[in-house]
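Let's look at chain A:
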Amino acid sequence: MTWIVRYVCLIPALPMLAAGISALLPQRSRKPAAGLAIVSMAASFALALCAFAAALSNPSPQVFNFSWLQFGDQTLALGWLLDPLTAVMLVMVTFVGLLIFIYSTGYMEHDENFTRFFCFLALFAGGMLGVIIANSLLLLFMCWEIVGLTSYLLIGFWYQNPRAAAAAKKAFITTRIGDLGFLIGMVWLYAQAHTLLFYDSGRGALESGAVSHLAVTTTIYGLTLSSAIGLLIFCGAMGKSGQVPLHVWLPDAMEGPTPVSALIHAATMVAAGVFLIARIYPLMSAHGVEVVTPTIALQVVTWVGAITALFGATVAVAQWDIKRILAYSTVSQLGYMMIGLGVGGPAVGMFHLITHAFFKALLFLGAGSVIHGCSGEQDIRRMGGLRKYMPLTFLTYGIGMLALSGFPLVVSGFWSKDAILYSAHHWSVSQLPFYMASLGALLTAFYMTRQVCYVFFGTLRLPGHGPVSHSEPDSEDTRHHGAGHPHESPAVMTAPLAILAFFAFALGFLGTPLWPWFQSFLNGDHSVAAEHEPGLVATMAASSVIALLGIFLGWLLYGRQSIATCEAPDVLERAQPQTFRVLHQAYFIDAIYDATFVRLTRWTAKLADLLDRFLFHGIVQAISFGVLGLAWVDSFVDNYVVNFGFDSSWRSISMGGRAMAALQGGRVQAYLRYIGLALVALVLYLLWGVAR
Partner candidate 1 sequence: MTQTPDQVFVILKHWLLGYVPTSVHAIASAVLSILPLMVVFPLLFAITTLLERKGLGRIQNRLGPNRTGPMGLWQPLADGIKSLTKEDIVPFTADHIVHFLAPVLLVVAAFLAYAVLPVGRNMALVNLNAGVLFFFAVGSVVELAVFMAGWSSRSKYSMLGAMRAIAQMISYEVPLVLASVVVIMQAGSLSTVDIVERQATYTGIFPHWYVFTPWGFLGFILFMIAATAESNRSPFDLPEGESEIIAGYYIEYSGFKFALFFLGEYLGMFATSGIAITLFLGGWSAPLSVLTFIPSWAWFFLKLLTLICMFIWVRGTLPRLRMDQLMNFAWEFILPMALFNMVIAGLWRFMNPGAVRWFVCAFLILVPMFVLSALLKRKKKLQLRTYSFAE
Partner candidate 2 sequence: MTGLQAYLLLSSLLFAIGLAGALTRRNAILVLIGIELMLNAANINFIAFWHYGPATTYITGVMFAIFSISVAAAEAAVGLAIIVAAYRHSHTIDLDSMNSLKG
């Protein structure tokens, strides 16, 4: 075991420590708090690189376990592990996190709760890294909940805003529903496998002994135990990763600060669900000896992913808020990752996760830069023509958009999405997910083009600016000091954008079909060899065509003639107002939830209240009246029968009490004397006992 395995725990511990320290800092010490968070994150990044190097040289899982608490003959062990999956995620999270931390110093510069923000951010990073390194489902769950808590805190960071507070509550409660399944699954797993450790030199829950036992035991509906437990845990992943039907919190979560959206709700936390499925993949994919079709669990994952992917993409088409578009896009992309996991295994899903993390963080930070530049405006109808004011943002955002759209051959998004489509195409159960995913990809390219056209092309439509009110857009004066004028963000914000843009480009080449280094690294074999499989080129061509078609459609509808005013309805809205409304309201799912679950809960509460008020209250009243009557009878008996007896007895008791009180005269030495006499008596008793 190399030294790094022992110290992997420092990677989450450092940001947590930073969070703990900055929690104690006074509000005014902004620089120390930010510096602490950034330094801790940089240190974690360095450590993560070391861990990555260690994992490169030895791809088999290396673990460090210790027993945490013991009750009866059961021992709960915790631990951490280092395998390629962990290493890749560590590097990604620390790197993206570091960039976003740096970006946040610029973005949150004017916020009075700057210190608190960095405290939460560092705590979040710690929790997320804890999820990644955990070698025990229990530890993973703990960190998972830390992540959930910080997500709540950060979404509701501007808690004075009632919508933010509501969004925070929504996110917390929705993910909790999923976590309930997770918890049940975890308990069940412990009951069956007697351990929650993933790898424990042959005894872990993910290793062949336990898995083969779980895979052949069946439970209700012929499900294997492994599938059932996997599905329960998948509930947690669904909540966290915003899969339909638990996705509702994710778009609302955009009420939080934009760096938070970038870090938590695009790049890392929502990926935790995907990561969780990738982590327990051996459990999900375990099947008996004779069955070879994908397990029920993986099928469910695929279908949920496919539905989510298509759902998110369609809804994103009809949004106005720049961040909501990205949010629904995230939902959709998470669906892709789930498809990838379901049909192609962890390598495929994780590859998309990593590339997505970079370009989605880029997009969110770009959106943040746009919002920052437009003084808080989030409606894309009120933007436009920003490429002149914010060239750097435009450039990087464009790269992110191309990556998300899957522009052929050059960007990372293409390669990772292509791998998913290819795997889906070859899925043995059904072709439908492939078609759903393809449609989703088309829509993805379309809505991204739409968004870019709205934001960066055309004319400026900010309120207070007529379309041509800015006569000299390039003069230094108006750029930097104009009150409502869009302006380019400071370097501390654009520098991370540039770095992320570079990676959004470059990362794809780690996993091209010609050189599938990433996949082989994750799968643990070192044969970096190009595999020419049938239909590969065809799929690539198909996905290229889809992406280009989507971009072209978008440009056709939105880019060809510039949008003139902010009141002008969308092109699609003009054509299909009903459909657009449905999509804009995200299939009315929130309304449906409101009408069903929320109302049901309200009614239940009201019913309980009524029951309480009338039925139980009446019963209590009746009983109390009965008791009162009894008491009256009793007091009669008391007064004339019992009192006489009591009077005589209390007299004797009070006499005894007075006698006892004489013993306690408040004189210390008297007490000591009694103790001394008692000692004499005790020694005499003991001696007598011995003598006998």
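Throughout what follows, a residue touches a chain if its C-beta (ideal position, glycine included) is under 8 Å from a C-beta of that chain, and two chains touch if they have at least 3 such contacts; residues count from 1.
As a selection rule, all candidates are chains of the complex that A comes from, given by their letters.
A quick note: this is a predicted structure, and the numbers were derived from the prediction, not measured.
*Asks:* Which candidate among 1 or 2 is in contact with chain A in the complex shown?
*Replies:* In this complex, among candidates 1 or 2, chain A touches 2.
*Asks:* What part of chain A is in contact with candidate 2 in the complex they form?
*Replies:* 665-669, 672-673, 676
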